[in-house]
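One chain of protein is taken out of this complex; the other chains stay put.
And now, chain A:
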Amino acid sequence: MFFIKELTHTILLHPSYFGPRMLSFLENKLYSDVEGTCSGQFGYIIAVVSVLDIGKGMVLSGSGQAEFITRYRAIVFKPFKGEVVDGVVNNVNKMLDRSRSLYLIKYTPLASFEVFAYSSPFQLILPDMKFDPNSNPPSFASEDQIIEKNTKIRLKIVGTRVDATEIFAIGTIKEDHLGVID
């Protein structure tokens, strides 16, 4: 889910930048610092929409650097457990399966998926879907639907793992109204 959120970012500015172009420098620094980053708390910061307040700029005693606490509004993305999302399959492959041929759908945020055969105790997919390694590109197929690279699917996120700099989620299409979409 995408959110719009007010966030703050602290910029330390070296005294050599104090001068007429300081404000535009600060803004550019803010954009390059935060855009594209990911924090466990807020998810991915995709783009800064507006800078609300660039901050007063306190000179720190000892170093001479100025500390600006900027407030800005940004588009953030964070997946939640239980959320239903659409996405594009970007890879289909089979991992060595030991007992059962099942697969998980790995949802690396921002809409890329890796669908792979995977032996796991969680049966997340319709059991009648078979991996077809001979097709080109490789695909999973059942009687009425085929999943291959670039197929659009609707899935439900069943679990997320939030690291400091990355978010992983896995999803299922084994429920009503989930699966391949047009």
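In this section, a contact is a pair of C-beta atoms (placed from the backbone, for glycine too) under 8 Å apart; a residue touches a chain by one contact, two chains touch by 3 or more; residues count from 1.
Here, contacts and distances are computed from a predicted model.
As stated in its UniProt record, the chain not included in the shown complex is "RNA polymerase Rpb4/RPC9 core domain-containing protein", which appears among "Exosome complex component RRP45", "UDP-N-acetylglucosamine transferase subunit ALG14", "Bacterial surface antigen (D15) domain-containing protein" or "RNA polymerase Rpb4/RPC9 core domain-containing protein". Only one residue in the set A:I54, A:V162 or A:V180 touches the chain that does not appear here, and it is A:V162.
Interface note: of A:P15, A:G36 or A:G64, the residue touching the hidden chain in the full complex is A:G36. For chain A, the residues touching the absent chain in the complete assembly are 1-6, 31-32, 35-38, 40-42, 44, 46-47, 49, 75-78, 80-84, 86-88, 110-112, 152, 154, 156-157, 159-162, 175-178.
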